[in-house]
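A single structure is presented below for examination.
One protein chain is absent from this view; the other protein chains keep their places.
And then chain A:
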Amino acid sequence: MNSSVLLSIVTFVYCLAAVLYIIAWVFKKKLPGKVATGVTMIAVAGNLAGFIWRWSESHKMGFGYVPLSNLYESLVFFSLTIAVVYLVVEHTYKNRVIGAFATPLAFLAMAYASLSPNMNNQIRPLIPALKSDWLTAHVITCFLGYSGFAIAFGISLMYLFKQRDTQGKSRLLLHFPEANLLDELTHQMIMFGFLFLSVGIITGAVWANSAWGTYWSWDPKETWSLITWFIYATFLHARLMRGWHGNRLAYLSVIGFAAVLFTYFGVNLLPGLHSYGK
């Protein structure tokens, strides 16, 4: 048994939580929803334990580092942040339908980390470029931002489904929160994500300046994070414009999350300084 095995198990716990949330939503039952919350908490605990365990494993191997240095480790942390941010939303707004759209994302991130055959989950010592305290601050803030955007994406999907069914015919949408609450929640999540994305870009810039002497070098990952930033900045400003409420904003939130995903995964296909994120 090691941390990777624990995290593989956590994958299935997330899966169970997602299934329970979906059952609770589709069959409009209270009990599966309550169980789902508990299961998600267990998954979060396991996820966090796996993270800390991996940290201590690296120390036992003689080159301890905070496990946020490659794709596997970042995915593990990503699903942790998604689940934690979701639980806070659930607690604040007392609505479990959102769980059916948020926990699958945590599950998918963890499943990609644990089950993808090409995933390298070995604990390797850090290369010189990554040996910096800024690494931790940079990765944590970026992924808090990403998780805010991920949940905003889930809520925007709910909003779009809700708006398509104008007559309120679909029984599935009956327990969705009101459209304006969904709109407001998307806004809240995007503000949260935008703050942390900005801090993530800033910590990255400060780190780059201390490591390479330039705080910005237009490398593809930097540029894509800025593209993401532009899209969400558009979202925040478009709310102030007449005729831009509702559907258009929800689509913008979906596009923004696509940009997040490309910043995260797609950029590895392009050449650049962030190639260790592979």
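As a working rule, contacts are C-beta pairs under 8 Å (C-beta built on N, C-alpha and C of every residue); 3 or more make two chains touch, one makes a residue touch a chain; residues count from 1.
Quick note on the criterion: contacts and distances are computed from a predicted model.
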Omitted chain, identified by the protein name its UniProt record gives, among "ABC-2 family transporter protein", "Cytochrome c biogenesis protein, CcsB-like", "Putative aldouronate transport system substrate-binding protein" or "Protein-export membrane protein SecF": "Cytochrome c biogenesis protein, CcsB-like"
Of the residues A:131, A:164 or A:245, which one touches the chain left out of the display? A:131
Check the options A:137, A:231 or A:250 and report the residue that touches the missing chain. A:231
Touching the hidden chain in the full complex, which residues of chain A are there? Just list them. 63, 124-125, 127-129, 131-132, 181, 184, 188, 191-192, 194-195, 198-199, 202, 205-206, 209-216, 218, 220, 223-224, 226-227, 230-231, 233-234, 237-238, 240-241, 244, 259, 267, 270-271
